[in-house]
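Beneath this line is the structure, given in structure tokens, with notes to follow.
With one protein chain removed, the remaining protein chains of the complex are shown where they sit.
And now, subunit A:
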Amino acid sequence: MCTSALCLVCVSLLLGTSLSCYQCFVDVQDSSRLCWGHILTEYNVRNVDSCFRKLDRIFNNHERVIEAGRVGKGYDKQLKGLLDVEILPMVEEFDKKLNNDTVYEERLQTAADNFIAAASKLPRVSGCLPPCGFQSAGAVYNCITCQYDSCELPLDCPVKEIKAMENSRNQMWCVVPFHLPEDIEVIWRFAEEVKTQQVDQFKEVTAGLDTLYSIPSTSLQHVGTYQCEIYSGQRSIVRLFFYLTVTPQIVAGHTELQEIFDLSLLPGGRLLPAPGGPPRSLILNPSPLFLTACLTILLLLLFLSMGALYWSVKPEHAEQEEED
């Protein structure tokens, strides 16, 4: 009973593998050459199976090796280089020669330790550019799947709002900040009137290579959500959304009139300067305090002169009365 359980464990070790960095970068024929002369000392047989199991245990299923392999974008080539430096000389050395399993164990363990030490120093910066799109080579390298992890960003980008005047020209660009493959296809779709991201509401408008959607003269019937979807092969990479609103010409005229009217209500009926124009001098734009002071002085002068006039006229009247 005990032995059968042990065997089950052995087989699951042999076959229940989740291969990693080693299988990504080392050619299987090289492993075959490396393992050819593996001697199981216990039975003195040249057993290749157990050598491959050893590789799995030391490299492929080793959590530290997998962790060391999580390098940033573009550094998988360096990973391969590091592993080649450790493994290929061993392949040449062990080729067509018999070696005991203890020798294999020691040498492979050293190789794995060297790899972990060197690979851990490689940069680990993620190349993902949020907020959307399937960026296949974005995140860190994964030695279990032998490819870069996906950035796990949604396919759909947030809706971008665009305002346009009636009869004006309008352009929408289907561009993304991340790198796209060569063989892309762009499909533009339109959902009339509504602001939506629901796929079933869109109707296909154009399909091809054009990343620009241009409306030469925008009218009210152009109101709605535009979606551009970029494909590579049959796979969707990203979906951009533009919600276009159109301001009618009449409304625009009204708004313009209203603005002029509001401006004309300013003191003196002067129009506000154009934004960004030269600042006015102090003389041309007196402060209310200054104006009040001037007005007060003027009034004071008026009263004083009136007082002076009164006093200059009054004695004459008095003299005349005395004469009478």
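Just a few scattered comments:
Simple rule for what comes next: contacts are C-beta pairs under 8 Å (C-beta built on N, C-alpha and C of every residue); 3 or more make two chains touch, one makes a residue touch a chain; residues count from 1.
What we mean here is this: contacts and distances are computed from a predicted model.
Its UniProt record calls the unshown chain "UPAR/Ly6 domain-containing protein", which is the correct pick from "Ubiquitin-related modifier 1", "UPAR/Ly6 domain-containing protein", "Phosphatidylinositol glycan anchor biosynthesis class C" or "Serine/threonine-protein phosphatase 2A activator".
Within the whole complex, the absent chain has one touching residue among A:R46, A:K163 or A:H179, and that is A:R46.
Screening A:V103, A:L129, A:I144 or A:I162 against the full complex identifies A:I144 as the residue touching the chain left out. Mapped onto subunit A, contacts with the missing chain fall at residues 4, 7-8, 10-12, 14-19, 28-29, 31-32, 36, 40, 42-43, 45-49, 52, 142, 144-146.
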